[in-house]
Each structure stands twice: as C-alpha cells, then as structure tokens.
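A protein chain is absent from this complex, but the other protein chains hold their places.
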Amino acid sequence: MKKIKGYSITLTVNNENYDLTAEPNRTLLEVLRDDLHLTGTKESCGEGACGSCTVLVDDQPVRSCLTLAVAVEGRHITTIEGLSQGGALHPVQDAFVAHHAIQCGFCSPGMILTAYALLKENPSPTEEEIRRAISGNVCRCTGYAKIVEAIKSLADQGRQER
Amino acid sequence: MKKFDLIGKDMKRVDTASKATGEALFSGDLILPRMLVGKVLRSPYPHARIISIDTSKAEKLPGVKAVITAKDMSGDKWGVFKYTQDQQFLPTEKVRYVGEEVAAVAAVDEDTALEALSLIDVQYEPLPAVFTVDDALAPNAPLIHDVYPSNINIHVKIDVGDVEKGFSESFLVREDTFTAPEDSYFQGEPYAVAAQFDNAGNLEIWMPNAGPHLKAKPLSNVLKIPLNKVRVRKITIGGAFGGRSEIAPADVICAFLARKAKRPVKIIYTREENTVATRQAHAMVTTIKTGVDKEGHVVARDITCRMDGGAYSSTGPIAVSVPFLCMEQAYRMENIRYNGYRILTNKPIRGMFRTHGRAFACGVDTQLDMLGAELGIDPLTMRLRNARQTGDYTPTKSFVASCGMTETIIRTGEQSGWKEKFGKLPPFHGIGIGTNSVQTGFPMGIRGGSQAFIKLNEDGGITVITGIVDNGQGNDNMIVQIAAEELGISPDDVQLISADTEVTPSDPGSYSMCETFIGGNAVRLAAQDVKMKLFKIAAGEFGVGEDELTARDRKIFVTSNPEKSMNIAKAVRIALSRNESISGEGSYWPNVDAKREWVKNPYGQLSETFSFGTVIVEVKVDPETGQVEVIEAWAAQDVGYALNPKVIEGQFEGGFAMGGQGGMLSEFHQWHEGRVLNPTHLGYMVPLAIDMPKINNIIVETIDPNGPYGAKEAGMSVAMSAAQAYSGAISNAIGVYLKDFPLTPDIILKAIEGKGKREQ
Partner (left out) sequence: MRLPPFQYLEPENITEALSMMDTYKDTVKIIAGGTEVINHMKHRLLSPAFVMNIAKLGDLGGISVLDHEIVLGASTTLKEIANSPVIKEKCKAIAEAAFQVASPTIAAMGTIGGNILQNTRCMTYNQSEIVLTGLDSCHKRGGTICLAVKGSTRCFSVYQGDMAPALIAFDAQCILRKSGATRTIPIIDLFTGNGVQPFSIGSDEILTGIIIPKQDGTSGSAYKKLRIRGSIDFPLVSAASVIWVGADGKITSSRMVIGAAGPAPRMVEEASLAIQGQLPGEIDLEALAGMAYGLTEGADNLAMPGAYRRKMARVLLKRAVQEALEDVKRGI
C-alpha cells in the first residue's frame, strides 16, 4: 500500500527512465513540460476537450492534462519528441509535413500521436474511422482536410502492405 | 506566364518539420534561467470603482518576487488610434468588465503566484452595468467612459450617391434586420508572454503576435524606453485569426513584472483567460434596406449596424468599417449609406476577427436572396448581376485593379451543379451561395510599408531579414520561396531572420491580409536588388549584358548559352574581394490613399488590391430536430496567383471551417450578467474533424498587376463568405429566410414550425 505526499517516482518517457519527485497533484502534462522540458506536448484547454496534450501511454493516446503523473509510473510514455528516431521524421510526421497538415502547429503533436496510435491499432482505417479517431483533437487552422489526407495516405499504404 | 522553379508549386513548408517533432518553441514553451511565473488578478465585477488595493500581504508571501498594480505604471491610456486612447493596462479608477486586469504577481512557482493573488485585497464599489447595446444606449444608462457620450464609441458614416432617389427609382425595396451574438478566436495556442530585462535595461519579450512592431511601439511608450531597447523576438505562433495585433495588457504586465523582479517572467493564459481577457468578436445587429431594379441590380442600399464593442475601443474603427468595406468591394452599389456604430458595454473587449461580421455579410446576402426570390431570380444570378468587376471603383473610391469575382461565382456554380440543384432538390435539402471580398492591407500610417534585407554568404547561401510574421498561415515559407526563386537557389540555402524588432525592419503585420502583397513584394525587391549586383559581377566576367543572364540552380549563366556559368558563391567571393556590397534591400509601399481615415475620411484608395471569393454548400436539414448535415462544399477565391497551391487550399479549408461550419452552425457565446458561460472548448463548439464536409477547392487566378507574381492573399474571401453560403443553403432547405445567426438547431426548428403553422 502506498500513501504518499510528494514522493519519488520513476517515469519511463521515450524509453528513458527519469527519477523525479512529484507532488501527487501534478498532472503528467505538467511534469513532462516543466520537469522534463518536453515542451512538444501542448496545453490548449487543460480540461480534456482539445487533445493538444495527447501522449501515448503504452501506445494508447491519453490526455496528459487529465492524467496524474503518479498514476502512470511504470508505464511506457511516448511524447512527440520520442516519435522520430535517429533524426529522421517518423512516417506519420513525414506525411503531415508532405500533405500540409500542419499550419500553426499547436495541435500537431497531439494530432500526430493520435494518428500514430490509430494506425498502430488499425493500419488501414477508412476516412470515417480516421475522422472519428481524431474527433477529440481540435485544430483551429486547417479545417482538418489536409490532416485527414495525410493519415489516409498512410492508411492506403497500410492497405497495400496487407 | 514565365516558368518558375518554386513559385506556383506545392512546396513543403520550411517550418513544419520542426512543428511535427515538437521542437518548434511557442512562447509558453520558453524556459529561461531563474524564470518566475506571472499571474494576473482580475475584476470580479462588470463595472466597479476601485476604492483601494492592498498588496502588502501578497508581497510578504515567501516566493513572491514582484507585485504590481496601476501605481507601478504611469496611468497613461493607450489606444490603437489617438482618438481611441481609453485603456490603461492596469486601471486606476474603474474596472469595466469581469476579467479585467487589476494587479499581477510574479513568484517562484504557480501555486505561490496563485496564493499571492488570493492575498491581494481590492475594495470595489460596484456600479450599475450594461450588458447589451440597447441597455447601453438607453437614456439614463451608466457611462462606461466619460469620453464617450451615450456609450457610443465609434460612429462611421459613409454616404455616396443619392440613396433616397435610388430607393424611389427601385422596382423593389426591402428592409430587414439581422442579428448575431459574439463569437471567438479560439486560437490553438492560449496567449502567453515571456519577458526579461538585461543589465542595460534592454527588454526581450516573446508573445504570439500579428506584427512584432505593433507590439514594440506601445511597449516602448509605456515602459518609457527607446524602441531599440524593445526586442520583440521571433517565436512560433499558434494562430491569430485577426487578433493578437495590438498590445495586450499581458505583454505590458509581464514586462513590468520582469523589470520589478529583475528576473525573467512568463505568463501563460488559461483557455478561459484567452477567451475572456484577450479579445472576442463583436455581437451585432444590422438593419439593411436595399432597392433593386427588375433585373435584380442593386440600385440603393442603406445599412445601419450596431456592434457590441465591450469595454474598450481596441481596433474599433477598423472593426466597424471592415464588414461594410468587404460588401462594397464584393458587390457593385452606387447609392449607398452606411452608419456603423460601436457601442460600449461592460463585457470583454472585442477586436478584429477573421470572419468578423456574420450578421452583416449574411444579412446582405440573405436579403439579396430574398429580393431575388421576389423577382424570380436565383441567388447565383443575383450575385452575377451585382458582382464587382475589374476596373471598377468601389463607392468609397478604391480602384479595383483585378477582380475574379465573376469567375469564382461561375466556377463554383458549375462544379456544384447549381443549375441542376437550385429549386429542384427534395424537401429539406438545400443549396446556398455566398460571396465576399477582402482587402490586402489598409492605410496604416508609417507602418504601411514593409522593408527587407538580404545578406549573402561566400558559400552562396543567403540570410533574409524581414519584419513579416508567421501566425501559422505559412508566411515564413512564402518569404523563403520568393527569395529562393528570385535568386535561383534552393530553399535550403535561405536562412530566415524575421519578426524580431531588434534586427528586422518595419512591416505592417499579418492581420490585414497584406503580408504576401506588401511584405512579399519587399522581399522580392530585395532579392532582385541582390540579383542585379550579382549579375553585374557575372556580366563583367562573361562580357555580356546583365539582362542576358539567368540565376538558377545556384548558378548564374548566360541565358542563351548556359555553358557560360558561374556559381553564385563565386560571384559573392569576387564581390567580397573587390570590397563591393552585394547585400540587397527592398521596400514596398502599397498604393493606398494616406489621407483615408476610418472615421474622419472614409474615402480614397483603401488597399492596393482585393481578393474575391465564393462558397457554395449543399445541406440537408433534419425537419424534426433542426440539425444540419453539410453534404458537400465548393470554395473558390481569386487569389491573384497561387504561390503555393497547397497552402492556399489549407487556408480555404481552415477559413471554411471557422467561418462556415463553426461560424454558422455552432459557435457563439452565452452570457450571465456580462460573464461568458462558455469560455472553453467544452462549451464553445469549434468544428471537429467528424463534422466537416468534403470541400472542393477552386483556385482562381487573375494575376494582379502589382502583387508579387500576381498574388493577392490566400483565403480570407473564402473564410468570409462561407457563413453566407451556409445560411443560404439552410434557408433554401427549409423554405424560410433566417435572420438570427448562428443557425443553431433550435432556431432552425422554430423556423420550420413557424412555416408549418403559417401554411395550415
């Protein structure tokens, strides 16, 4: 049994372990941004309604603004900084850039991670499935058309690969 | 047209890879050594006299490094125009809306800052408040500012031709009133500011902005330091949409806190603060009287619009004018009268908004549809008959150098199958059209022009220095694209230094749709300046005339004999060794009438050119719930020339979502005694991916004579006309013209029921 007030936790973020002291009232979003300086994860609403703060916890998209950091100890957390490996863009990031799915870019980290998780679970989603999967991610700039196109381009690849 | 390597092509944007990886830093991402957290104490009253502010307890709280109130400032009032100077960044006498800044603290962490706020004791004497335009105008209404009698903040009056005569000569005249409540920006990035001073008293400050120079000047004024000590830095910006152009209290507060605490301070607004304490869009009531002849040509028009401006002026004179100007650009009208009023209320401050004026443009267009219906002329034909044409003058005397309005109407009509659909669709299924036009800039005093520098390096790479700011729309890429195209180099060879007031020259900012036209022209001229210097060197080496040379693939070669070539790098080295300058300079001043003024003299060339757009949407309405399903959309704009077609499409789609899907179906604010009840994403419903229809983009090119490569601006006329298409389509579907926007399901259902009752 744990009964804790401000205690040491170990977070596994982008395959690295971080030993931290975190008050239990810190959200995962706050710890990622303020303690680990992983500022790619954005806060746009702080109440679960926009998806900008989406990170992956064991490959599932999660609202980090609604997640207590202490509650995700021991799980694998992936932020946008952890998606690209060895300097090259991840194919999802690449598709977003190539298809002009990014304008101001504030929604992009959350959107890309949500798309990544969708494609992992379902490599060849239909347009309807894509729109639904990202329906909790607000983008104020693009009207979503180019975002859907970017994800669709990967979905088509997924279909071909099967 | 001449062939280009980069211009007119789908070029990947230079800024988006770093946004995709999360590396791009926004203001709220900055982490500076010893940085403090700034927080603002806000007014709990819509209107109250400030009796006293006691900060002593807050100052004593451990971890608090600075507390500021109005006492720390000069008390000067600020305004965009001399005649609108009415806002203190921290008020001394009165608060005028719930959420207005009253005091601020900087502390070692957020919890301490919040606790400190709770320890500030402010004594208020609540005053009677007004929350609607009608209440504000009532005979005994409390005055929000002494300087604005009857709470009338701005009155723009335009009178051209003979309106009364026009009405008497009209075949048909209608008068209707249209209304819409406030809407909001909801930029992705909530407002954030970081500021620090160095030992020499230089300020470095980062914030989302639509023009760094527009922020620097008032900061210099209020901090009483010269402009060269105010360094508004470049930073990634998460959207502006017409806002973020003026100085914001948060900017000033952050700077004062940093100066007092002698440490960097960062303020990050919550979503609520972004909605309540930055800017909102105006609520408005518009009465439109229009007379037409038998063929549907508008003969005379008289428009009165009353906008709810909230507590301060902001960009009031511009906001009152722009919806009218858009309409006078879009449609021919000879006898026209406009009375635009901005009325003050005890509500948050309203500013310019990308899709500003839905109760205006939708009113004009709805009424045009109504008049057409009475005459037996369909909406598309009504627009064709009244469409602005190249070579026209607008009523307020702007010359229209290029105009593709008719083409946008015809092409959207053809692609959507308008003829086969209008009037022939099954019940509750409708199609509608909207048209609009926007300016590419307007008279901005000394800030009207843009300047750019280009520096060459000995390896052939360049650095472009310009004041152009990118709010997300892709301006950085536009700059690189133009410079690289002109010099025949790769975008990778271009380093960009922009939107930094320490080094980059003056520029009007991005909020008046002028960055491509004015800033882009300046960059192009700077690149041409450099090119001519390089050509001079190469011409000497090859023994040919400068006009016989071409720059391409990082080389300069003789156009008729490409074998004769030299690397640009070599030309640079030659110049350096000869001590010849090869830096370039360009500046562009648009052809606008400097004497034109929003209120005093609203006549003369407003903007050098205008864009024109048409949107058509097809909808189905659920007759039992009033809910709207958008089946498909067609969006066309005369963009002049498409520098980067994918960027243009993105602007169309984003503008369509904001103006049409959001602006006409779901976005509006709800109120309780001057308090916004839906300040966040949960209550304020911006469109989601699942809501959006298929959008067919139609890019119309007229090649503006003065735009860079013929370009104008990238999508604002689509953004501004989408709402009209929605309202037209819904009216068409249900057989009732609607006048109160947005068209939420309850309003639509009421109209359907009302019609059913009338028919019984």
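Quick notes on this one:
Chains here go by letter, A and B, matching the order in which they are written, and residues are numbered from 1 within each.
Throughout what follows, a contact is a pair of C-beta atoms (placed from the backbone, for glycine too) under 8 Å apart; a residue touches a chain by one contact, two chains touch by 3 or more.
Values in this document were obtained by computation on a predicted structure and should not be read as measured data.
For the chain excluded from display, the touched partners among the shown chains of the whole complex are A, B. Which of A:49, A:77, A:141 or A:154 touches the hidden chain is settled by the complete complex: it is A:49.
Among A:76, A:132 or A:152, the one in contact with the hidden chain is A:132.
Contact with the undisplayed chain is limited, among B:75, B:423 or B:683, to B:683.
Within the complete assembly, residues 42-45, 98-99, 110-111, 114, 270, 272-273, 276-277, 624-625, 665-666, 670, 672-673, 675-683, 685, 687-688, 690-691, 744-746, 749 of chain B touch the chain that is not shown. Listed here are the chain A residues that touch the chain not shown: 1-5, 23-27, 46-49, 51, 54, 60-63, 65-68, 70-71, 114, 132-133, 135-137.
Assume only the chains that are shown with their structure count from here on.
Within the complex, the chain B residues that touch chain A are 10, 12-13, 15-17, 19-26, 28-29, 31, 186-190, 236-239, 241, 268, 270-271, 471-474, 646-647, 649-650, 652-658, 661, 680-682, 686-690, 692, 695. Against chain B, the residues of chain A that register as touching in their complex are 33, 37-47, 49-50, 52, 79-81, 83-84, 89, 93-94, 96-100, 102-109, 112, 130-132, 134-148.
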